[in-house]
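For this view, one protein chain was removed and the others were kept in their places.
Our next item is chain A:
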Amino acid sequence: MQLTWPILSVLIWLPILGGVALLVLGDRGIALGRWVALATTAVTFGISTLLYTNFDMATAEMQFVERAAWIPAFNSWYALGVDGIATPLIILTTFITPLVVIAAWTVIEKRPAQYYAAFLILEGLMVGVFAATDALLFYVLWEAMLIPMFIIIGVWGGARRVYATIKFFLYTFLGSVLMLVSLIYMYMKTCDAGQCSYAIADFQELPLALNAQILIFISFMLAFAVKVPMWPVHTWLPDAHVEAPTGGSVILAAIMLKMGGYGFLRFSLPITPDASAELDWLVISLSLIAVVYIGFVALVQQDMKKLIAYSSIAHMGFVTLGSFLAFDLLQVNGDTRGAAMGIDGAMVQMISHGLISGAMFFCVGVLYDRVHSREISSYGGVVNTMPTFAAFAVLFALANSGLPATSGFVGEFLVIIASFRADFWYAFLAAMTLILGAAYTLWLVKRVIFGAVANDDVAALKDLNGREFFVLGVLGVAVLLLGIWPAPLLDVMRPTVEHLVQQITVSKL
């Protein structure tokens, strides 16, 4: 059932207006400002659930469509719409942001109004990225998003924050600019065909020669691979994660990385199916390297945030693997069910990783706020002083290692099954994560949580306060729910994923 009011615009502009209101209130009015931030994000989340309840699960068409003239000279429209891929990601965004606001409540003392404002504006822009159906609008929001994140890491980050944030900005900026050239190129192609358009849907139907497709594919791949991030363009992520404040790490891991995966599904696969089929070996091998090699790298980290950052890279490897397995499966035996399964797995993995990695960064934040150290060696025996926290930490650690009944299991399982259908060795290497993921996560838990109380800092720890309990509790429930009963998520995606598989089987040559 479609709504009569522009829900997507509300989801984009409400948080941005809230952010502007916070800037106007300033630090002097922060007592009120905090509530404004919480109210805005909570209402945004409330509204976003309407996307789910009113979603038509029988169609792959864009829903809640909005369209207004924007730049007539470029034939670019303020065009929004969501399908089964965008909707879960938008709800994930609106779900995580209020938690970030709550988690920062008393923790952020330096310029709090700007802190909340940056997150609120960022939320609006991120929703916009997932909702845009016009490529130029998408690109504007995609780039604009970097600005608040740049500020967040740079102002509220750790000791090496300046290095980390400039690296983050330049890396992602460099990745994306060539995508812009590709978009312009395709726009010119649509002009040649008679109807100038920046609509993503028109790009998806645009016939393209193979060498053009390959160049476009590479430019897209640069943009999205940096965002995901894939090995070997992942090096900005550990730096950014380590230096970012807790909220920044959470948003970065939970949502921003997903934009890379989303980009692959929305742009690379349907726009350049033939180039993707040509080059799927590249993406698949990079993904497997990420899963296995980065898994080993995670094992030796001394810094908790860095370890989780590397674990993110390894887990995001499943997203790219699942997305591109489709080509292998279709080429080998025309296995559309397997292809759909891989993409399903990639999507579930994105949502699940958003919840789990967000939760794990919150856990690190809880410890960091108390001890002001991210080093694993500063901890030990936390369970003795913080039993409730330890329970949550173990839950999320198990989810991160892909334990059945948690959301982490569903996505990885789907992708591994799909890779079995393609090639035994893919599945063998992908399944290594079950060992490696368990090894680095559980070893982390063993060193930090269990054992005897390591030092006076740990002995003086206080268990979770109500605020922290709420944040971790909500995430814990979500992780378990999605693990036990993923059907609601899969149902939303099904028609869109089937349509996507249909799109990539048709050559555009």
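Here is the rule we go by: a residue touches a chain if its C-beta (ideal position, glycine included) is under 8 Å from a C-beta of that chain, and two chains touch if they have at least 3 such contacts; residues count from 1.
Please note the rule applied: contacts and distances are computed from a predicted model.
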| item | value |
| --- | --- |
| "NADH-quinone oxidoreductase subunit N", "Peptide/nickel transport system ATP-binding protein", "ABC transporter permease" or "Hydrogenase iron-sulfur subunit" - which is the UniProt name of the missing chain | "NADH-quinone oxidoreductase subunit N" |
| From A:Ile108, A:Ile151 or A:Ile504, residue that would touch the chain that is not displayed | A:Ile151 |
| Per the touch definition above, residue among A:Ala39, A:Leu174, A:Ala193 or A:Val300 touching the missing chain | A:Leu174 |
| Contact with the hidden chain (one of A:Tyr52, A:Phe74 or A:Tyr293) | A:Phe74 |
| Residue of A:Tyr187, A:Phe217, A:Phe318 or A:Phe396 touching the missing chain in the full complex | A:Tyr187 |
| Chain A residues touching the omitted chain (full complex) | 23, 26, 70-74, 111, 114, 136, 139-141, 143-144, 146-147, 150-151, 154-155, 161-162, 165-166, 169-170, 173-174, 177-178, 180-181, 184-185, 187-188, 191 |
